[in-house]
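One protein chain omitted, others in place.
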Amino acid sequence: MREKTTTLYLGPQHPGITGNMMVKLQVQGDTVVKAETHVGYLHRGFEKLMERRNWLQSFTIVCRICVPEPDPNEENYSRAVEEIEGREVPERAKYIRVMTLELARIATYLLWYGGQSGSAGLYTMPQWSVGDRNYILDLFEDLTGGRIYHMYIWPGGVRRDLPHGFKDKAMRTMDYLEKRLDDYDKLMFENSIFQKRAKGVGIIDPEKATEWGVVGPPLRACGIKSDVRKDDPYEVYDKLDFEVPAMEGSDVWTRALIRRFEIRQSINLVRQALDKMPSGEYYNKIPNPHKWTIPAGDAFVKTESARGEFAYYMVSDGSNKPRRVHVKGPAYVHGVTLLENLLVGENIADVSFIMNSLGTCPPEIER
Amino acid sequence: MYNDKESQKIVDIIQNFARKHSLFVLAYGTGCGAIEIPPTMTSRYDAERFGIRGAATPRQADVLLITGYLATKTLKRVIRVYEQMQDPKYVMGFGSCAINGGMYWDSYNTINMLDKYIPVDVYINGCMPRPEAVIAGFVKLQKLIQEGKADGWDRYKKNLDEYRANQKKIITNWVMPDFNR
Partner (left out) sequence: MSENILHNEQKLLNLLEKKFLLKESRIIRAKRVEVKVEPKEVIPVLLYAKENSGYIHFAHMSCVDWIEDGEFEVVYILWHPEEKINLFVKTRVPRDNGSLPNIDFIWRQANTYEREIREMFGLRFEGLEGRKEFILEDWNNIPPMRRDFDTEAYVKEVFFHRLGREDAKDVREKIQERTDEELPDFAKKYSRD
């Protein structure tokens, strides 16, 4: 019997905790036979705006590119500017940056806990993990003054030194979170319903994964040890002790296990960075922003964000404004070509589940 | 039945009281503001104690949240969603982007003044508004509803031609059903 094909539009109204995008699904019964990603609902023209702003003004808008995880953007922008200009960064600033990036990774993973289990219908988890995420945001508030957008890692170092008593507070928060993660395991990973939903869904072909442009936790879930922090070390990651996890399986469940491991590792990295942090300067002063020019050149910098390799390609023409800043987030590949292929043959109910496991973030696809 | 003014007034008060305590929110996460909605709804800030909770479809929702900047492509969908919602309906604009364009004031793809396209009842300032600010905005909206001043839906019907002209200035390819006032 020939089944009728129906067109189903998922979105653009927020499908899960991922952002505004639309997936046009052709379905037969419950099964997706064709998927097409439509983006552009969050396009702000960042790259055009940066051409019109000077180097410091551009810095204030980059963190808005990806909302759940703004810090890798600041890090990339700063590092690209430093690479073209040849500006040195004090050692202390590097440690503070690593700590900030790892805190951001923890915050993003906690949001992911909520999104992943929320899209499976497990609504207790978002209440816990998003609630606990506030403790990380409190740390950010102490450190930078802002909850979501920090504008903290800037060219030449960081904007402020650690406030008084920050180290103790951060350590206490890390202890608390580590305890909480065991509770999360009981609720989410030992939950047989979640296991049954997640196992064997959204399988990426491990042989093709690198070629298809898969990065970050989804690639590590294919058994490939790939992490920008190890492959192309930036800041002080080569001085810290951590391991890149890799597991076979390449389904939603394996990706979840990878993230479960990495959030603990990030907690450990925050502790290491706080312990090893030297004293000294935290900022190498930049010149008057209105007169600040950067020599001609280009740079390609990468940061391992919670969702994978986050890259900036920056071109300077020697003036006081960037010539071109091209942002490539992991979702640029995950959310379009990879998603379109993964969804074929899956259930409609699993679509936003898979989207969450890939870390699809529309604002960085279209910028 | 309630022809005399006094009884109508009492009915209004009861109606508004009921409305203000059951705000079903359509979180149309148009921008950065969507990131502060989960904290607002979850354990620490717990917006549900104000009777605020999510709704899945526009037809069941009372409040439309425009959480930040609005790209022109989204504006088309937002208008469609807004017109699908049932009266009385309220709109909240989040952040400086909805108020005057914010840091995207010179972007070719984001609108600058939300209230020229759909009527806004409450604006919350900030970039991003914190959960406390969001809750303060909701409390303000509840106050306006109680006083009968949150009449954006009424204004939209009365000035539909003006709103429509503004909307069509941006949306050149208008392929939507007409709004039946």
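Labels for the chains are A and B, by order of writing; each one numbers its residues from 1.
Rule of thumb we're sticking to: a residue touches a chain if its C-beta (ideal position, glycine included) is under 8 Å from a C-beta of that chain, and two chains touch if they have at least 3 such contacts.
Since the model is a prediction, treat every value here as computed from it, not as a measurement.
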Left-out chain, listing which of the shown chains it touches: A, B
Residue among A:156, A:213, A:249 or A:359 that touches the chain left out of view: A:213
Contact residue for the chain not shown (choose from B:10, B:56, B:139 or B:170): B:170
Absent-chain interface as seen on chain A, which is shown: 39-40, 43, 45, 47-49, 51-52, 210-213, 224, 226, 231-232, 298, 300, 302, 309, 311, 313, 315, 323-324, 326, 328, 332-333, 336-338, 366
Touch list for chain B against the chain that is not drawn: 72-73, 76, 99-101, 105-109, 111-113, 116, 166, 169-173
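We adopt the following convention: only the chains that are shown with their structure count from here on.
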Separation of chain A from chain B, taking each centre as the mean of its C-alpha atoms, in whole Å: 30
Chain A-touching residues of chain B, taken from the complex the two chains share: 26-32, 34-36, 38-39, 42-44, 69, 71, 73-74, 77, 81, 103-104, 106-110, 127-128, 130
Residues on chain A engaged by chain B in the complex (per definition of touch): 12-14, 17, 19-20, 40-45, 48-49, 52, 60-61, 64, 67-68, 111, 114, 126-128, 130-131, 133-134, 137, 147-149, 363
